[in-house]
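Here the complex is missing a single protein chain, while all its other protein chains stay put.
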């Protein structure tokens, strides 16, 4: 019988907020808002709280739990995994974070040419005795044209790729909120969405549409905030817009966190 | 006269938590706990809060403020920079974060051979009307030998490079706390410090010393927690230990946040 | 009719080796050596050579070519994509590079517990008028125990996660060589493979097996070299072993390139 070192007692009297694994890469299935299930690759972080009197957590069980869900692993099952992990480990709190690339087929705005656009998404599920919670994250690339550069110049305006990150806590019925809604909100907040495939008529359209709708990072955050407050699917959020400025070698950013009276983040 | 677009009014009624720049690389001077001043390279993030009625922040002023401090730029001056930035921008809150490599000359444990070890450090200064605060961060590489692997095996024990991250809010007199103290606390919490230069007698020493002091990530966090509670220089902290497991392709981690009755993090 | 700027003539008289796109993320299907087809996510780089007299390449066609192969996109089709791209662009040379995570279900060595291990793999296909070529790359995590540390110490030995990268040009019949063979060769060259899931009897086994087979980075490269020369599937290769040293904050590495009389790399 091999000794069980983790199960030994600890006399320092210090409970730990989190013990777990991070950076585990694993294949998962994800439902797209376009109706199909798609396999993608997640980076998984999983943890449990640890009581003061116990020396360590049995981390191999994390992989066993994750693997046991492998036929239905995904953002929908994240709360189930967290609940399972908490019970299996006998802990007060378990946390599962799955980050993965999520693809949507997009049509070019004039020619309708089709290609996939990647959005970096994540789900975080927390299981506690008192209940469980879920949060969604999307990172959405956009184009932004600078309002100041346009206003002060006789011609042209600097623009660049930006990205909008939304962390959202759904209201009571979490299945009402999906990545696609958050992605659409973010894409609408910039000067223009970005595309994988644009033919010349599309490039003309995107260039002029962006020039006609210049936005600062401040504007993008406020645009997202307005959309999220109009949605009744979100009770708390954090939004951050970052521009990889084309005239600088650093980025500009703006950020806002908001919680409804009943919410938390 | 060029139009001032940022100064325009905004009618959406949404104040922003932060507007600023991120990822600006800049040369800075940093005092080492070994007595000298050393030039290093910072990655700077700077932000201010923005009132609901204003369209944007004038980000070029961030660089002007930073550059005006260039002869004395460093962790000691971070609060001054944040105060300066808040006044210059007319904002309620300003935040300055400088992350940089910090080098200490270390002696090999047996031969005394000298070489530099890099520690990733950072300072965060926040300036508000009610006062200012400072936080220090160190990321310290360590060796850790697995207690379980040692206990269940007839010979050997898996070990790996780990890193301990400490975020610390100093007590009232911030100059009492310096990176060196936090680095020493982290290095003492692992199985052994890591070194840039070890000759064979040193490698023998480090191998056996580590084997004789196996620690889990849980132990490393608890060891740091004990040391920080014994220090009267810290009123709040967060500590995280991560092991790049040598027998896995993922990492193990543990984390703990703590705040004194009077503290905040 | 929109002007076609790329098709304009260029008078500088400078042909370009490569013009293309990089960092495009796209879903692809990949055959595993374990028999099934699996969807994964590729990072695609694609390029063509450009004649001196032409101003630019029509990069949107790269995405069209890639998307047109989407039902059969993968390493087997890489040469077909490169040929297609070269013809479509009217270029002398086309290059397609697809890098992606590749998962194999692995059994723990004693308990047989199952979990997926990730290997970073890539294919590079080059299409020229004279013919086409294919190269495979695998990046394989391993454990390595230091022979010096073991020899000079009374107990223990430092060990760490390493990774072995093999770039291999198959002999005439490229379908004889697959990632699985290269992964097996790399895993055999270290002190032990790494696993996603190890129970205590497995951890005991891996600890002692590694301790009984210490290797330097030099040994790992030479072990791979011996295996590849024994294989008649490879006519040229480059192998690099890197150890994230557990007693240092830097890595150790060794590298070797080899080409058969008839080969090229």
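Read from first to last, the chains carry the letters A, B and C; within each, the first residue is number 1.
Rule of thumb we're sticking to: contacts are C-beta pairs under 8 Å (C-beta built on N, C-alpha and C of every residue); 3 or more make two chains touch, one makes a residue touch a chain.
In this text the structure is predicted, and so the values were computed from the model without any measurement.
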Study note, to complete from the structure: Cross-chain touch to the chain not pictured, restricted to A:21, A:121, A:168 or A:206, is A:206
Review point. Out of A:94, A:113 or A:145, which is the one that touches the chain we can't see?
Key: A:145
Practice item. Among A:198, A:225 or A:254, choose the residue that contacts the chain missing from this document, as touch is defined above. Key: A:198
Practice item. Name, in rising order, the residues on chain C that touch the hidden chain in the full complex. Key: 2-3, 5-6, 10, 12, 14, 16-25, 47, 50, 55-57, 59, 147-148, 151-152, 216-219, 221-222, 225-226, 242, 249-257
Review point. Touching the missing chain, which residues of chain B?
Key: 2, 4, 24-27, 38-41, 60, 63-64, 67, 101, 103, 113-116, 118, 196-201, 204
**Study point:** Interface with the unshown chain - residue positions in chain A
**Key:** 117-118, 141, 143, 145, 148-149, 152-161, 192, 194-196, 198, 200, 203-204, 206-208, 210-212, 244-250
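Note that in this section only the chains that are shown with their structure count from here on.
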Practice item. Based on the touch definition given at the start, go ahead and assign the chain network to line, ring, star, complete or other. Key: complete
Practice item. Specify, for the interface formed by the sequence copies chain B and chain C, whether it is same or different in terms of residue numbers shared by both sides, with half as the dividing line. Key: same
Point to revise | Between chain A and chain B, centroid-to-centroid distance (C-alpha), Å | key: 25
Check your understanding: Whole-Å distance, chain B centre to chain C centre, using C-alpha means?
Key -> 35
Study note, to complete from the structure: Residues of chain B that touch two or more other chains sit at 148, 152, 249-250
